[in-house]
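Dropping the structure in here first, questions after.
Of the protein chains in this complex, all but one are displayed in their positions.
So, chain A:
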Amino acid sequence: MTPPFNTPPAHPHPTTVNIRTLRAVVFTTDHRVIGIQYLVLALISVVIGTLLSLLMRIHLVWPNWPLPLHGPILPEDYLALVTIHGTIMLFFVLTTAPQSGFGNLILPAQIGARTMAFPALNAASFWLTAAALVVLLGSTFVPGGAAISGWTAYPPLSAITSAGPGQALGMDLWLTSIALFAIASTASSINTLTTIIRNRCTGMTWERLPLTVWGWFTAALLSIIAFSVLLAAILLLLCDRHAGTSFFLPNGDLVNGILHKGGNGSPLLWLHLFWFFGHPEVYIAILPGMGLTSMLLANFSHRRVFTYRTMIATTLLIGFLGILLWGHHMFVAGLNPFASSAFSISTMAIALPAAAKVLSWLATTWRSRPSYKTPMLFALGFVSLFITGGLTGPILAQPILDEYLHNTFFVVAHFHLIMAMAGVFGLYAATYYWFPLLTATRNHPGRLLSEPLGHLHFWCTLLGAYAVFLPMHLTGLAGEPRHYAQLTGIPGPGGSLSPAGALLSHTLPLNQFITYAAIFLATAQLVFLFNLTHSLRKGKFASSNPWRATTLEWHPTMNPFTLLTASDTPEMSVHRAPCHYQSNKSEVSFLPQWEPIPLAQDEIEDATDTKPE
């Protein structure tokens, strides 16, 4: 009934002609090639971002170490490192890879669609994103240096070109880069939403959508809302910088001896607009990973997802609450204290859908004897990091505690665990899981990443992640602020070692440990890079459904990487929600979404919300 794996196409393209291949790859509108392009862009970005973070860590504990070809790291260099690291990781890795990379590669197949809704727009989005990355990296080489205002770019620092290093051309390029990214991301999200709404195959009802698709759907909704506000804010800031307006500048602002006379703006307006984008942004980064984790836990535990419908509802609820709580970044920013109370309550509220998700994950794996393949390990790691990072969220949501913890390393630890580390674990799970779909070509089936190397990579990364970020809670509690280029020997007003110098330098031993751990964590990623490059050419060939998955991207005709002509792909239809597994004592059987034969068990399909399997 289904054609054998990788039926060669009837009319193979003429080979050779490098230029044509090149053009085909560069200007392709094939969503799968675009997905790969996004992933390559994210991989380049994550390597750069990681190296920058290592430089920061090294500078913090060995401040006199001269950077090769550069010399000592000056305070403005350190702040440029912070800014570029944050920007590149958040935008070009954590937003790009799950949402645009795997979204393009997997999403259409998962809903039984042939293509994305707008292929040309899709290609344009990618090239805008690539241009944004080039502009961002280019900003580090301009006179005056890269932007040093952190990824939040608070004015007036970012609004006045004479406010210090990095605020002139470097800041203009930074803003341009983010504006380009915002446009690309909005376009890409419109594409995603339209594809999900319009291109689902027969039988793919909303309740049968895999939870990954719900993750992509909610993240795309948030992207459209959040990035358009960010784009508006950036345009206003550019007007303040070059057109003499003062949206964000108060009258009589005196920066570096230059008096700004003008309208009556407020920096707080930027904070509102920026965080209205900035907080949803972290959910954009994590929601696809949450969806994938749900699916992987069910797949490798051979169980249904516990409370499938509730999981859909909590995904949407997290998205909805996610746009109502930006003010928790502003408890000590000059906001009315009553407003802080309101934002505190909306932030606490989001802990409940998040907790419901954790409960579902725990219930899905509870006494399931899962098979510990590498994607499953990374999904379990995601759960662990999500819990650990998530539990400090309610602490920071309380204004009275934020009064002490705000802008300390406690916050850095919190968001790195939940957004960066859990986010990256989601990406690793996706890479190990979907590698056969990434590597299948016309001529051979997909390959698998090496399992032993995958296990080694997982354990080193988990250990490294905790070793780096758990101690940061302690340096934060000890009072160490973020964005400090130096911790030791900070001169006081009189020149002698000040109380500030004493307060900061006593976290040094712990910071040295964190730096060693960070070097270990980064080194462990070489195992992954080796596995990736090695398995790309020499990895084991995968069968057409190596994980016994139930979702449509593993349908035999969806497997080949290169685009099939319409005649090669029979119309697909879906008969049930994903993750239908059945087990008796010895045997586990599974029922893919596309398989029409119902098992006896299948009659009670959606009534199973009441039990874990």
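We adopt the following convention: contacts are C-beta pairs under 8 Å (C-beta built on N, C-alpha and C of every residue); 3 or more make two chains touch, one makes a residue touch a chain; residues count from 1.
One rule holds for everything that comes next: contacts and distances are computed from a predicted model.
Here one chain is missing from view; checked against "Helix-turn-helix domain-containing protein", "NADH dehydrogenase subunit F", "Cytochrome C oxidase subunit II" or "MoaD/ThiS family protein", UniProt names that protein "Cytochrome C oxidase subunit II". The residue from A:29, A:228 or A:310 that touches the chain not shown here is A:310. The chain that is not drawn here is touched, among residues A:120, A:352 or A:536, by A:352.
Take chain A: the residues that touch the chain left off the picture are 74-76, 79, 148-150, 152, 154-157, 163-165, 249-256, 259, 264-268, 307, 310, 332-334, 337-338, 340-341, 344-345, 348, 351-352, 355-356, 358-360, 362-363, 365-370, 380, 383-384, 387-388, 391-392, 394-395, 397-401, 403-408, 474-475, 477-479, 481-486, 490-493, 498-504, 506-510, 583, 609-613.
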